[in-house]
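Comments concern the structure below.
Here the complex is missing one protein chain, while the rest keep their positions.
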Amino acid sequence: MSMFGKRTLPFAITFVFGFFMVIDFFFSTPASAIASNVNTSFVVVANFAVITAVGTVTLMHIRRIQKKQEWYNSLALLVVLYLTIAIGWSSPSDPTYLWWFNNLFVPLETTVFCLLAFYISSASYRVFRARSKEAALLLVSAVLVMWGRAPISAVISEGFAAIADWMMAVPNTAGMRGIVIGIGIGVISIGIRTLLGIERGYLGGKVE
Amino acid sequence: MLRSGAGSSFVFLTIFCVILVAVVLLVRRGVFTPKIRRVSQLDAIAELVGRATEMGKPIHFMPGSGGLTGGDIAPQTIAGLSILGYTSELCAKYGSKMFVTIRVAETQALARDIVQQAYLAAGKPDAFDPNQIIYVAPTSQSYTAGVLGLMNREKIAANIMVGAIWAESIMFAEEAATLGAMQLGGTAHTHQLPFMLACCDYSLIGEELFAAGAYVSKDPVQLAAVVGQDMCKLVAIALIIIGVLATIMGSPSLLNLLKW
Partner (left out) sequence: MSEQGSFLTRLGKMDRRFMYVVILIAVSIPLLRPLALPLSVSPETRLFYDYVQSLPSGASVGLTFDCQPGALPELYPQMLAILQHLKARQTRMICVAFFAEGAMIAHNALTDVFGPPNSHPNYGKTFVNLGFIAGGETGMAAFAKSVKGAAPQDYYGNPTAKMEVLSGVDTAKDFALIIEFAYGTPGIPEIMRQMQSPYQVKIAAAATALIATQIMPYLKSGQMVGMLTGLRGAAEYENLIGKPGEAVAGMDAQSVAHVAIILAILVGNVGYYSERRKQKRSM
């Protein structure tokens, strides 16, 4: 593909659509209806990408089955994937699909998310060591917030909950605000760099 | 016609754009050379890749689990993909194996293209394997389960997670730490920063992630944009100071101006 197709055309499309959407965000113009349709078209393109992704997943796992690399896991994945598509094809409010969702999908997702508790406990044990003054400060504040947020602390004193609330409301909020403002400016910067074609890493290849 | 409540945002966006473009133009004309401080976390990518090569074990890379739609997700994904390009080129040069796991379908094609281009740029197009870019699953927990399995099966030596990341960050970081992998994490999601800072050897906090693309490319024009970004931050700091002083003196003028 020539440089026009690899660089110039993507940059031109990015600039035109990006500029248009930015203007539409701030100004109501007769072209606002077009902006709404442009947004919808982005969503449609993104969702079509799911179809290619499903195709890629299918091919990858068929190859695994052929090579007999943990073929049983790959077979289970493909069976569940296509069964879910078939069951949910008619409507997401179909009772069979709802049964499938509530009895298969929800327990599995919930279980994996609950692993977070175990990982956080082992990470806390491993990481919260008072190696330096800053680490000690982190350790003390983490312990105070955890203790204050647990109802059991109220048995000893109501003050612990107040301390935890203060730490969340004052130092945490102040720190978060500073980081969020910096991130916001960073987002604007990368947006402008992308619109103007200065940021090219997402297109791949060396920068000219 | 200007939308209600959008006036002050538009004015500040215009000011930031003018600053950024002005700095870029000044650098392009050679008026000054932009310099930003050393970002040791990004320098460490070479160390991570080198370590994985010596150990003969693969690297796991995730360019975040967000896609290219969403106000604060897309910039993070773009930043993650920039770092992917740089890391892929290093892997191609050193002959390291890398797995790239993807959660959002639209990112997969981009990631594959970026990695392929990187191998081409490193002069090793035949070494590129499209199977190393793996679309795992679209939901957070399914993706997490898939990647944890991959990490354990392949016994990774390095774990790089940069981009829009949610609750899976602590699980990946902890699992990789158990495998003895060296880690780099970076996200603009403030709720995940504590986990990354605690568990990863190197962390990119917030806007350091957005400067990454410029830093690794060493392109003066991109670096100029980062310098411009820092100047915009000075404007924000000035506003905060003026706002605090105005509030102390009981004047709501700045607040009313910002509501315009």
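The chains carry the letters A and B, assigned in the order they are written, with residues numbered from 1 in each.
Note that a residue touches a chain if its C-beta (ideal position, glycine included) is under 8 Å from a C-beta of that chain, and two chains touch if they have at least 3 such contacts.
Bear in mind the structure is a predicted one, so any value in this text is a computation, not a measurement.
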From A:T8, A:N39, A:Q69 or A:T96, residue that would touch the chain that is not displayed: A:N39
Only one of B:L90, B:A164 or B:L184 touches the unshown chain, namely B:A164
Tell me where the left-out chain touches chain A, residue by residue. 36, 39-40, 42-43, 47, 91-93, 98, 101-102, 105-106, 109-110, 112-114, 117-118, 120-122, 124-126, 128-131, 139, 142-143, 146-147, 149-152, 154-155, 158, 161, 165, 168-169, 172-173, 176-177, 180
Provide the residue numbers of chain B that touch the chain removed from this figure. 3-6, 66, 69-73, 139-141, 164, 166-167, 178, 189-191
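As a working rule, only the chains that are shown with their structure count from here on.
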Here the gap between chain A and chain B, centre to centre from mean Cα coordinates and rounded to Å, is 13
Within their complex, state which residues of chain B touch chain A. 1-3, 6, 9-10, 13, 16-17, 20-21, 24, 67-69, 71-72, 75, 77-79, 81-83, 85-86, 105-106, 108-110, 113-118, 120-121, 131, 134-135, 138-142, 144-145, 167, 170-171, 173-175, 177, 188, 190, 193, 195, 198-199, 205-207, 209-211, 213-214, 216-217, 219, 221-222, 225-226, 228-229, 232-233, 236
Inside the complex, what are the residues of chain A that reach chain B? 22, 25-29, 42-43, 45-46, 49-50, 52-53, 56-57, 60, 108-109, 112-113, 115-116, 119-120, 122-123, 126-128, 138, 176, 179-183, 185-194, 196, 198-199, 201-207
